[in-house]
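Here the complex is missing one protein chain, while the rest keep their positions.
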Amino acid sequence: MMVNSENRKANKFNTKGNWFVIIVIVSFLLFPLVIKNDYIIDVAFFFGIYTLLGLSLNIVLGEVGLFDLGHMGFAAIGAYTTAILNTTFGIPVLVLIPVSAIAAAIFAYLVCSPIIHLKGDYLCIVTIGMGEIIRLTLLNNPFGLTGGPNGVFGICFPSIGNLLVIDSCVKFYYYIWIIIGLTVIALIRLQNSRIGRAWNYVREDVIAAEASGIDVRYYKLLAFVIGAALAGVAGNIYATKLMIVSPESFTFMESCLLFCIVLIGGMGSIPGVFIGAAAISFFPEIFQAFAQYRMLIFGAVMVIMMMFRPGGAWPRQRGKIQTESIIIRAEKSEI
Amino acid sequence: MKLIVEQLLNGLTIGSFYSLIALGYSMVYGVMKLINFAHGDFFTFGSYLGYTLLVMGTAFATSTLGVWGGMIAAMLVAAIGSGTLGILVERIAYRPIYPTGRLPAVVSALGASIFIQNSIMVIWGARPHAYTSEVVPDYIMNIFGLRINLLQIIILALSFFLMGVLYYVIQKTTFGAAIRASALDRETAALMGINIKLIIFFIFALGPALGGTAGVMVGIYYRKISFIMGWNYGLKAFTATILGGIGNIHGAMIGGLILGVLEMLGSTYVSTAYKDVFVFLVLILVLIFRPTGILGEKIAEKV
Amino acid sequence: MTEKNDIILETKKLTKRFGGLIAVNQFDLEVTRGKISSIIGPNGAGKTTVFNVITSIYQPDDGEYYFKGEKLFGLKPHQILTKGIARTFQNIRLFPNMTCLENVMAGQHARSDSGIWHSIFRAPSQMKEEKKIREIAEMRLEQVGLSGYKHELAKNIAYGSQRMLEIARALASNPSLLILDEPSSGLNDKETEDLMGFLDNLLIDDLTLLLIEHDMNVVMGISDWVTVMDEGKKIAEGKPKEIYHNPTVIEAYLGKEEEED
Partner (left out) sequence: MNRIKLILIVIVILSVCLSINVLAQQAPIVIGLQTPLTGSEAIEGEMASRSVETAARMVNEKGGVLGGRMIKIEVVDDACQPRAGALAAMKLVSMREVVASISTYGSSVTQPASDIYEKFKKVNIAYGATGTGLSERGLKYFFRTCGRTDTQGIFFAEEVVPYFGAKKVAIMHDNTSFALGLAEETRNALLAAKTADLVYFDAITPGESDYTVPLTKLRETNPDLFYFTGYFPEAGLIVRQARQIGIDATFVGGDAAINEDFKRIAGLEYAAGCYQTQEALIQHFTNPEAMEFKAKYQEVYGDLPSSPWPVYAADALMVLAEAIDKSGSTDSDVLVDYLKNKMVEYPSITGPIGFDEKGDRVGTGINLYKVNADGSDSIVQR
């Protein structure tokens, strides 16, 4: 009896949540059909890029609490991997998505393993340094690979043979939002697994986590590796959309903006990332009307947002919803 | 030999600018545990204030006060202006936020930084400005075959003097002891009757004031100032702070000087283009082996 | 004395220095399986340091220690838990922004092994494992009497409950040795009494307990064996009654405490 009523409550809660999710998904799907303005669709596409990058940083910063202010560096690795392999060997960019992810992940593993023991702000400056090292190296055109300040251009559109070529704004919009949809499902599942919990334990209290049998070093590295892989995917899409990659897309300022996305939304909160990314990508466009005042207003808005919602616009809700739903699904699958 | 001496001197000069800015980062971090990303922009603001007084008000400043008096007046104005701005930013952008944790304050600090930087652009215009030669003349001397700018020596001496004064205040006076106590444990310090509000006021006035002074020095020495330079200097000074060990005063001073010299060595002996790569690599290597910086104390976490 | 194979944990000449200070000096300890052992001593005697060495948070400068006859050396703290040693902390260390249930589920982490891909694709084995983790956690919460709070954030429950939650988390890893660091600190007399009763009951599950206390009256009632530490050294050991009347202990330990007052 007890269990039943609990389940029912959880179900009720879930249906309410589900309705909201369905509305969001439908509005995202219908958006380009209703708004037939390529500029707005492109703004929504770059909102998607920031969402994907925000989700990837959210793993490192939000879930594990590691200060990473060089995250754009990982995206740069992914973008340049795609650009170089596509332009020199003509490998299709869709094939290069996993390649970019793996390249960024391997890079993150190699760079982060010696520094993963650093605490808080010390880790922060090391990630800043890492991001700057990547950017400066790309700028200096090592081995004639990266094209220096000009970057690499002539990257192809994503395509499956001649069946489907993603070349218009609308197609790019669906392309990125479908990838985000899949990513969100995977990330929610990770959040509700022992891995997601282990990340949170590390964020909450490192020593208690270790004493509870959590391999802190492993989980910190895992977060960096997965975060970097996801950023690498975002870099790939970014490169194919702009058809050019150049170092000024991966500056320290961009990494700072990603940091803000996670904090504006709320640490470790997936819906929060959407809100943060929306703020970061829409505000500068809305403020276009103010010409050279636009970044000034943007800065002020950032301060004001933190004044009113210091914990983030949509902090992660803990409690029944996630644990209950798992058990219900587990029971269903057993039946 | 001549080359090395010249480069060391240049490295120390730029390093002393980093140190002065780094002190602001370090003091604020020590007490508030907050990375004040807007700090580099206080530096730019000071530089522009000094420019306004010296260049736009040349008739007044240099004629009534003389060349040297004008420069000192510019530094004072910059220090007071940046200090005031620092207090304002603390009141508006940080104070309402830091009770809820240090991370939201980072976003607020970034927002403040973007705001100040773009305000400077709107007020003074986007084009870079220059401290003109009427107000900051060169005095080039020839010592043992070395060409040395007198201004460089004076700037070095002045920044060492400022650092010395700050060191004395923090390490030897009762007020300094109060600051250090607040840095160790803010709650306990407050219970012991230390006026935390006064301390915060002081560090948010003094840090930017030092930064603003450094801004004028940069203008006097290099002449060119631009509204985005705070970002670059701020990042370097933050690196210096961490390199020395954040939260302690001598760490910031030493860190800045080491960073300045490293930059010069890197660009002389490694590569000009890869200079910053070299600097960050050294920083990372130092942190791998000394996780809390060169002079940082080992943090033994209480279990 | 008990037989050798009944010793679950043994330290030999354990030494730990911090700079010039010798926190633990040539410390020998034997913990008997299935009993409650206690280390007592005044504040600063080095009790917590012994625990931190045993749980690998610190590496010892000298000496060695054995668990179930196996020498433990150079392990990471998280590996200690998999060996079967769980612990609590003197100043409670929970995961404050997570629910009580999630806190207790931490204990089962090392006893499960689903990887990323299993979690992303919700493999049946992973679902089954999640269910098991949750059931064990709920069982342990029930055991400490906190099932009503399972969806509350850990930071929002009462101090006494937080201490019990920490014990539940340690128990959730099904340890064979549970180390409790001053479990009664901050609790009132009633809570302390309840706690001691609870600990006594735990022995039914083939569990060994090792306690730290600085207030010797608390542990006298339930301890089977008491070791007294002062200034990093063992000064006495024996049954509670013997310790209670041991003149060295009274002089070195109680005498000191009166001085402090």
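As written, the chain order gives the labels A, B and C, with residue 1 at the start of each chain.
Note that in this section contacts are C-beta pairs under 8 Å (C-beta built on N, C-alpha and C of every residue); 3 or more make two chains touch, one makes a residue touch a chain.
These numbers come from a predicted model, not from an experiment.
Novice: Would you list the chains present here that the left-out chain is in contact with?
Specialist: So, spelled out: the chain left out of view touches A, B.
Novice: Just to verify: which one of B:L88, B:A126, B:L198 or B:L285 makes contact with the chain not shown?
Specialist: Selected residue, touching the omitted chain: B:A126.
Novice: Would you indicate which residue among B:S108, B:S226 or B:T292 is in contact with the undisplayed chain?
Specialist: Going through B:S108, B:S226 or B:T292 one by one, B:S226 is the residue touching the chain not shown.
Novice: Touch as defined at the start, partner being the missing chain; which of A:L55, A:L69 or A:L139 qualifies?
Specialist: Of the candidates A:L55, A:L69 or A:L139, A:L139 is in touch with the missing chain.
Novice: Please give every residue of chain A in contact with the chain that is not shown.
Specialist: Counting over the whole complex, chain A touches the hidden chain at residues 20, 35, 37-40, 42-43, 46, 139-140, 148-151, 153, 169, 238, 241-244, 246, 248-249, 271, 275, 278, 282, 284-286, 288-289, 291-292, 294-295, 313-314.
Novice: Identify the residues of chain B touching the omitted chain, counting contacts across the whole complex.
Specialist: 3, 6-7, 10, 13-14, 118, 121, 125-130, 132-133, 138, 140, 147, 149, 218, 221-224, 226, 228-229, 232, 264, 267-268, 272-273, 275-276
Criterion: only the chains that are shown with their structure count from here on.
Novice: Just tell me the minimum hop count from chain A to chain B, counting one hop per pair of touching chains.
Specialist: Minimum step count, chain A to chain B: 1.
Novice: For chain A and chain B, what's the span in angstrom between their mean Cα positions?
Specialist: Using C-alpha averages as centres, the distance is 34 Å.
Novice: When the C-alpha atoms of chain A and chain C are each averaged to a single point, how far apart are the two points in Å?
Specialist: Here chain A and chain C have centroids separated by 40 Å.
Novice: On chain C, where are the residues touching two or more other chains?
Specialist: In chain C, the residues touching two or more other chains are 57, 89.
Novice: Multi-chain contacts only, two chains or more: what residues does chain B have there?
Specialist: Residues 303 of chain B each touch two or more of the other chains.
Novice: In the complex formed with chain C, which residues of chain A make contact?
Specialist: Touching chain C from chain A are residues 186, 189-190, 193-198, 200-201, 204-205, 207-217, 222, 226, 318-320, 323, 326-327, 329-331, 333-334.
Novice: For chain B, which residues count as touching chain A in their complex?
Specialist: 29, 35, 37, 92-93, 96-97, 100-101, 103-108, 110-119, 121-122, 126, 231, 235, 238-239, 242, 246, 273-274, 276-277, 280-281, 283-284, 287-288, 291-293, 299, 301, 303
Novice: Which residues, counting only chain A, touch chain B once they are in their complex?
Specialist: Touch residues, chain A against chain B: 114-115, 117-119, 121-122, 124-126, 128-130, 132-133, 136-137, 139-140, 207, 252-253, 256, 259-260, 263-264, 267, 292-293, 295-296, 298-303, 305-307, 310-312.
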